[in-house]
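After this line comes subunit A, so read on.
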Amino acid sequence: MIAPAAFFVLAVVLFVLGVIAFFVKKDLLTQFMAVEVMLNAGNLALLALAKASGRPDGQALVLFIITVAAAEAVIGLAIIVLIFRQRKSIRTDDLEDLKG
Partner candidate 1 sequence: MARYFWLIPLVPGASAFVLLLFGRRFSRRWVAWQASAAVFLSFALTVAALAKISAAGGGAAPLSKVLLSWIVSGAFSASVALTFDGLAAVMAAVVTGVGFLIHVYSAAYMAEDRAYSRYFAFLNLFTFFMLVLVLASDIVLMFVGWEGVGLCSYLLIGFWFDRPAAAAAGLKAFLVNRIGDAAFMVGVLFLLANVGSSSFAAINAAPGSGLLGPGPATLAAILLFVGATGKSAQIPLYVWLPDAMEGPTPVSALIHAATMVTAGVYMVCRLNGLFTASPAASSVVAWVGAVTAVYAATMALVQHDLKRVLAYSTISQIGYMFIGCGVGAYAAGMFHLLTHAFFKSLLFLAAGSVIHALGGEQDMRRMGGLRKRLPVTSFVFLIGALAVSGIPFLSGFFSKDAILTGAYAGGRYALYALGLAAAVLTAFYMFRLVYVAFYGAERTSPAPGAQSHEQPRAMTVPLIVLAVLSAVAGLIGLPALFGERANVIGRFLEGSFAAAAPHPAPSTEIALSLAATASALLGLGLAFLLYRRSPGIPARLAGRFPGIHRLLVRKYYVDEAYDAVIVRPLVRGAEAIYERFDLKVVDGALNGSAAAATRAGRGLNALQSGLVRDYALAFLLGAILFLGFLIL
Partner candidate 2 sequence: MNTVAATPPLVSVVTFLPLAGAVVLIFIRGESARAVRAVALTVSLLTLAASLVLYGGFSGDSGLPEFVERASWLGRGLDYHVGVDGISLFLVLLAAFLTPLALLSSWKSVSDRVKEFSLFMLLLETGMIGVFVSLNLFLFYVFWEAMLIPMYFLIGIWGGRRRVYATMKFVLFTMFGSLLMLAAIFVLQAAHFRATGAYSLSIADLAATSLAPGLQTWLFLAFGLAFAIKVPLFPLHTWLPDAHVEAPTAGSVLLAAVLLKMGAYGFVRLGLPLFPQAAAAFAPALSILAVVGVVYGGLMALVQKDMKALVAYSSVSHMGLIMLALFSLGFEATEGALYQMLNHGISTGALFLCVGVLYERTQTRLIADYGGVAARMPVFAGVFLLAALSSAGLPGLNGFVGEILCFFGIFGANKALAALGVSTVVLSAAYLLRLYRRVMHGPLKDPADARFRDLDRRELAVLAPLVALMVVMGLFPGPILRKMDASVSRYIESLEAKPPLAPAIKGPDLTIRAQRPAAEPEP
């Protein structure tokens, strides 16, 4: 039997990798993908901890979160499309009209 701790640590590692990816990547789309990694890490943590505490709801929660991720993906891609149409680029750092 694998200790839930292992799953949790994996979740944390994935979360942190997602964070790093968010910083390393330079376009909106990939940065959003990095966020997806973080969300998935959250899901994993949820399942791991739910299992550790012996609750059956973990799966249900994960289901909701995946739905949320999907919804975010929809709106996110729409925004990225919008940006791309305007600027012909989705480089995040190009978004600097607003500052100061």
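Everything that follows uses one rule, which is that a residue touches a chain if its C-beta (ideal position, glycine included) is under 8 Å from a C-beta of that chain, and two chains touch if they have at least 3 such contacts; residues count from 1.
How were these candidates chosen? In short, all candidates are chains of the complex that A comes from, given by their letters.
Because the structure is a prediction, the values reported are computed rather than measured.
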Please find, within this complex, the candidate from 1 or 2 that touches subunit A. 1
In the complex, subunit A residues that touch candidate 1: 19, 22-23, 31, 92-93, 95-100
